[in-house]
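Okay, handing you the structure first.
Yeah, one chain of the complex is gone here, protein chain that is, but the others are all in their spots.
Chains: A, B and C, in written order; residue numbering restarts at 1 for each.
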Amino acid sequence: MIAGPCAVETAEQILETARLMKLAGADALRGGAFKPRSSPYSFQGLGKEGLVLLAKAREATGLAIVTEAVDEASLELVGEFADVVQIGARNMQNYELLKRVGRLRKPVLLKRGLSATLEDLLLSAEYVLAEGNPDVILCERGIRTFSRHSRYTLDLSVVPAARSLSHLPIVVDPSHAVGRSDRVPSMARAAVAAGADGVMIEVHPVPGEALSDGRQALLPQQSADLIAQLRAIAAIVSRKAEALL
Amino acid sequence: MIAGPCAVETAEQILETARLMKLAGADALRGGAFKPRSSPYSFQGLGKEGLVLLAKAREATGLAIVTEAVDEASLELVGEFADVVQIGARNMQNYELLKRVGRLRKPVLLKRGLSATLEDLLLSAEYVLAEGNPDVILCERGIRTFSRHSRYTLDLSVVPAARSLSHLPIVVDPSHAVGRSDRVPSMARAAVAAGADGVMIEVHPVPGEALSDGRQALLPQQSADLIAQLRAIAAIVSRKAEALL
Amino acid sequence: MIAGPCAVETAEQILETARLMKLAGADALRGGAFKPRSSPYSFQGLGKEGLVLLAKAREATGLAIVTEAVDEASLELVGEFADVVQIGARNMQNYELLKRVGRLRKPVLLKRGLSATLEDLLLSAEYVLAEGNPDVILCERGIRTFSRHSRYTLDLSVVPAARSLSHLPIVVDPSHAVGRSDRVPSMARAAVAAGADGVMIEVHPVPGEALSDGRQALLPQQSADLIAQLRAIAAIVSRKAEALL
Partner (left out) sequence: MIAGPCAVETAEQILETARLMKLAGADALRGGAFKPRSSPYSFQGLGKEGLVLLAKAREATGLAIVTEAVDEASLELVGEFADVVQIGARNMQNYELLKRVGRLRKPVLLKRGLSATLEDLLLSAEYVLAEGNPDVILCERGIRTFSRHSRYTLDLSVVPAARSLSHLPIVVDPSHAVGRSDRVPSMARAAVAAGADGVMIEVHPVPGEALSDGRQALLPQQSADLIAQLRAIAAIVSRKAEALL
């Protein structure tokens, strides 16, 4: 369970979220310090200052830190502060960045591009693996389709497909895909039921004041209820897995 | 829980499947007598004879019958024999057929077209409702996208979206979407976890001998195990629903 | 060159359009009498009355008539009045209708469904051909993709692809795809340059007063200018074809 805000905004915001997520049973804290945004005029993140705040939140709670790198310079900093380096969907085929991440000794969370096939995703993972870094975690976050009721179409069928083609773990980020907080719990439950190894959700203490993507963030209490449900579903799924042995 | 073969093939096949599905805890039996196939040279179904066999299976087991109508003539027969009339994805915008179904006094299972938006689906349901038939069940069965690891992309986000826009129940057919039996259970579980009101799965006593779509059919025992899992997940999802009251 | 309004509305509208299209150099007149609409509450066409008006326009101008059939009943009427029977995108996989059209002795214009592959389209044509009707004209009218600047994405690459797989002629309908009259001429020119055997465009004497799809209709004068351009481009394309002999 990875939870946290889209972007690190202030010391209070990230510390409060981290404490509540720890109580809720999360394993890791997410939060962007470097934000790749479609428009150059949107909030681009706090940069190094954001990483320092994430490190303080780790000290205070023991949660692992997952945060994104977007280029050589940010990768150097992220590699220093984070426990897991995230490569976003827009950089999934930024092969030079992938090679650099492959020379790092940190786990990598590699998000599927908006129009990447599973084969594309596994080949991008291969760029990291081929440089000597064996710890790649795949992440489904929705693909571009004609469908309009959802921001992107969460393609959960990639979960069993990835499991039958690769040993790499796969997690699901439903928040970016559905783009509306009221539909996140349904899709998080579906992800775990489909067999995902983890779920990454956006949580914000005051979603209405978020500097990016507030509409899709859960309240801390909602995420605590959700995590309890997800653990119950995971138990059913794994019971079945055992039964097959 | 709706289960059964893609097509009705023989008296033995449909009766045996029906008995095993009843034992497995299914509520309804599916099986096509009229099959709309992409190629005119593929098996097109047994026609009226298939409906007679379905009716015998109902007598023997008490299971409700769900089967497809493809035009005026088949609709007349299906309306006579079936408990639920299915309108397939390829006919979702066959408005003349929808109007006729709207004048029937039977529930209708309306499958989402391969490239239909949720709005298109609800407007097609409206063709049925506007003629006076209030019993429309929506059905997600996968959409066409660029993704190649799955025959169609099962769009489970349509489940919470439909619930927030319409009172109509929604079921999910994962078998046609994934096209491979080993990935059907994952997606059936995900459908229930996403909040679907039901699941329709293909089951065949000897999948390798099926006249259509055998690759995606579960064995009866697999479907029994799956149904037990789905009921456990449904209980968790509905506990949450109660908690919100 | 097939031109005319989306729907037949009044005797004046269709006669005036027909006369102007004849002058502009068109070969056939399009106009719907039976309109399959996404919503049951939209204008559904004049029915038989519309066919009678189209026949009068043919008498007055000599233009061939292309109009759509949507079910058994309308097909009987359309078969009586029209020179070419159109099967719309939503009915491309209405196989019972295709079989009936296959038993007619009239050319059929078969529109590609919104999510049909070229293989699907050719197999649907096969339903008509297998019943003994050899005169099938394929029609590209746009597919559903994530792209939002156009109502549908006109897939012109299907033109050379169809030519390399089938002897059937292929025409293009840019009007429905782009959905905006100012972008229709560009795509009509592109269709001819790609090697299409014909183009079908919507024309209305007063687009702002059209009962359906007025935003995409050209004015008669615009379509006359366009037809002249298309003939010039066709000459270049066919000079090249000759050069290859």
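Observations on the model:
As a working rule, a contact is a pair of C-beta atoms (placed from the backbone, for glycine too) under 8 Å apart; a residue touches a chain by one contact, two chains touch by 3 or more.
Keep in mind that what you see is a predicted model, and the values were worked out from it rather than measured.
Here the missing chain is touched by one residue of C:Met92, C:Leu109, C:Val178 or C:Ala210, and it is C:Val178.
Summary of contacts with the chain left out: across B:Arg144, B:Arg163 or B:Arg189, the touching residue is B:Arg144. Summary of contacts with the chain left out: across C:Thr10, C:Ser42 or C:Ser186, the touching residue is C:Ser186. Residues of subunit C in contact with the chain left out of this view: 115, 117-119, 143, 145-150, 153-161, 164, 177-178, 182-183, 185-187, 189-195, 225, 229, 232-233, 236-237, 240, 243.
In the full complex, the hidden chain is touched by subunit B at residues 144-146. Hidden from this view is one chain, which touches subunit A at 36-41, 70-74, 90-91, 93-97, 99, 113-115, 119-120, 123-124, 126-127, 130, 143-144.
Heads up, the rule we're going with is that only the chains that are shown with their structure count from here on.
Between subunit A and subunit C, the centres computed from C-alpha atoms are 47 Å apart. For the pair subunit A and subunit B, the distance between mean C-alpha positions equals 34 Å. In whole angstrom, the spacing between the mean C-alpha positions of subunit B and subunit C is 34. Each of residues 144 in subunit C touches at least two other chains.
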